[in-house]
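Here the complex is missing one protein chain, while the rest keep their positions.
So that you can tell them apart, the chains are marked A and B in the order they are listed, and the count of residues begins at 1 in each.
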Amino acid sequence: MSRLNSFRELEHLRERLREQRQNITTTVMVCGGTGCKASRSQAVIDAVRDELSRQGLDTKVRLCVTGCHGFCEQGPVIIIEPSNIFYCHVSPEDAFEIVYQTVVKGEVIERLLYTDPVSGKTARIMSEVPFYQAQDRQILSQNLNVDPCSIEDYIVAGGYSALTKVLRGMTSENIIKEIVSSGLRGRGGGGFPTGRKWIECRDAPGDEKYVICNADEGDPGAYMDRCVLEGNPHLVLEGMMIGAWAIGARKGYIYVRNEYPLAVDHSRTAVEQARELGLLGDNILGSSFSFDVDIARGGGAFVCGESTALMASVAGKVGEPRPKDIHTVVDGLYHKPTALNNVETWANVPSIILNGSSWFASKGSQGSKGTKILALTGRVKNTGLVEVAMGTPIRTVVFDIGGGAVNGNGVKAVQTGGPSGGCLPVDKFDLPIDFDVLYKAGSMIGSGGMVVMDEETCMVDVAKYFLTFLQDESCGKCLPCRLGIDRMLEIITDITEGRGKPEQLDLLEELADTVAQTALCGLGKTAPNPVLSTLRYFRTEYEAHINEKKCLAGVCKALITYSIDPDKCNGCGVCLRGCVYGAITGIKKQVHIIDAQLCQKCGICRSDCKFDAIRVA
Amino acid sequence: MPPQTLEQTLEGRRSQPNQLIEVLQDIQKNYGYISKEAMQIVSQELGVPLIEVYRVASFYKAFRLKPSGKNVLTMCMGTACHVRGARLLLDQATGQLGVKQGEVTPDGLFSVEHVNCLGACALGPIIAENGSYHNHMTPAKLRKLIETLRRQQIEDKQNVPAK
Partner (left out) sequence: MLQYVNVNIDGAIIRATKGTSVLDTALEYGICIPHLCHVPYLSDIGACRLCIVEHVANGRSNVTTSCTLNVEEGMVIMTNTDRIRRLRRNLAELLVAQAPNSRAIQDIALRCGVREVRYPFRNEDCVLCGRCVRVCTEVWKARAIGFVGRGKDRHVDYPFGIRPDFCKQCGSCIQLCPMTIPPCGGPMKPGEECLCSNCESQLIIADEMVGSCVWCKLGEGFACGRYV
């Protein structure tokens, strides 16, 4: 395709592409996101493509390989438009039937429909799936219909019209005013008002400015940014372009973590395609705006999600944060004013420009506007990416969308905000998804990760898990983070291994408070949050570990014993064969026994046993 | 596709210190680890002090300073995988192979690593092996996977002389 030199040429291209697709009667969307790919969706894609070709339907039916739709456990997923039919767990062998029955004859294949685990009902179409029903998928729905490797798809769907509107007739003042009135706050965890950040960057002295997209997404259990960047990179690019125009930046970077190879690929392709059309480069669409973007890869460091560490990494250095007495909007990448925003923040910008700030501000709560994408994972029936309006109660997300706990265990808590956040017990589930409310309660929205925990989760172990993670990821420069996290972990390990003393809880709290106040960067400052929030709401679990040397959830190895229930064991010997430590003895068809001395409580026997005969106490 | 040579990796990036991480990543991909010699050449060609190259190579988890096993088993230790028992998988792997994390088995076939979240959380626990993801893993499935990989290596070795 040739370079677009004016707004009119872009509109002409859009019209032409839409005309070309007028003969398309049906679109078959197969998800090619990381989740479905892990469930072998590539084979499904190839099979469907072959089948369409075989049945001579290439011209009438469009195969669109899309990005993630957020319901990864149901993958591989296929959505067929315009009927909105939703198929899950598709295998390559189903391709013929799908094409012949559904695409050609319009008949639904019952066995491929989604069945709700709670109600038992099947859903014919995507909007009938309870998981999707209660959501408000402003950003995620844009993943439908768009092949992330096709700029044409994005243009046909209306892409780059926000950029046109901005370049045609909006001044920097107008753009920033819209962002400010919309109430958009950073979606990466900081929740900083985006408009204000842009003002400070624009007003900072200097001609050379940068915009950066933070796609480091290091929070374990969070994959919202992966989904948006992988599935719709042009949306993010367009947001960055608008921001760059408003701020006066001519260069941008998308910093993608190394562990997202597909997101790196798709971003690179998107940038190349945009350059080809002249949407990146000099005099974009014939205007005075010149802007280009490069992709920078992370090297496997959670700390590089911190803005100053990220900028050091883009410059080819180690990701060690620097003190922020001077903000990065003034002194950022290569010491130039830099506006760094999260993937989701940038993704919200085009729709705010097109639909207006009041539209955006009409959703959400007083202090938190718009929608937020959450990664709902853990011990809940429906795990996946959930987009809801801010202000939605946690209860709605966990129970109405998530379907409640798996295995009939009661939900005990939800962990939000990743390693910087905290755990909230069930009785706090009426709290809304809101930056300030959750912060006051001792947690935070963070980047949007929400891990559901049940009775089999030990909250002391959860604190230990996060401290272990943070110790692994700490850059090690400052004393409170490097030594403080280490000592907190030492104390918690004592507690989980039966050596805990009551005075250690007070020491733990004091140490946590010291680290939170004196650490150099956000990683260290928020590192104590998992400890402090579990102490606040689940102190009894800590006390049980210390005073009674008991782990009620049955997790802490030193405080539990594995044994075989003689009433349930039928002597099949599966556990004996599987035990790596040789701790199980027994004769075939007779009750087996676990030697407590040799048992390492690795849990292999428990997961292997088909008769639920392994007891943990 | 043959791996890129060091020369090809450095092309267009000479005397550009900010390309250090990109260059090291390409070297890691092509050679499986970053050798002393590679670091010395990179230091010279990019104009970055040697200690700085060594520092960056040792800071980021993506870079290995020693060769890894033929099959690298990467366990995801993210929160979602953790509450679904990822810890057990790590114990299983290290126990079955008799190595600690980051080490290579004596026969050079396996090494065990961990990563703090691959972003496929709904399908956890996940193990990545030579670029492909195995989802919903259990200790039993892992045991089978390791045995399968081991058998494959032995078969490959046996097939080579026949060619």
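In this text, a residue touches a chain if its C-beta (ideal position, glycine included) is under 8 Å from a C-beta of that chain, and two chains touch if they have at least 3 such contacts.
The structure presented is a predicted model; accordingly, all values stated were derived computationally and were not measured.
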### Query
Where the complex has a chain not shown, which of A:46, A:490, A:595 or A:612 is the residue touching it?
A:490
### Full-complex contact with the absent chain, from A:518, A:563 or A:607
A:518
### Summary
The one residue from A:93, A:203, A:510 or A:548 touching the chain left out of view is A:510
### Message
Under the stated touch rule, tell me which residues of chain B contact the chain that is not displayed.
### Response
36, 39, 49-55, 58-59
### Where the missing chain touches chain A, by residue
301, 318, 322-323, 325, 471-480, 482-484, 486-487, 490, 507, 510-511, 514, 517-520
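To be clear about the criterion, only the chains that are shown with their structure count from here on.
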### Query
Counting in whole Å, what is the centre-to-centre distance of chain A and chain B, each centre being its mean C-alpha position?
24
### Query
How about chain B: which of its residues touch chain A in the complex?
17-22, 24-25, 48, 52, 55-56, 59-63, 77-85, 88, 91-92, 95-96, 115-124, 126, 132-135, 138-140, 143
### Summary
In the complex, the residues of chain A that touch chain B are 34-35, 37-39, 71-73, 75, 217-223, 226, 258-260, 296-302, 313-319, 375, 377-379, 383-384, 415, 418, 449, 451, 453, 457, 465-466, 469, 472-473, 475, 578, 580-581, 600, 602-604, 607-608
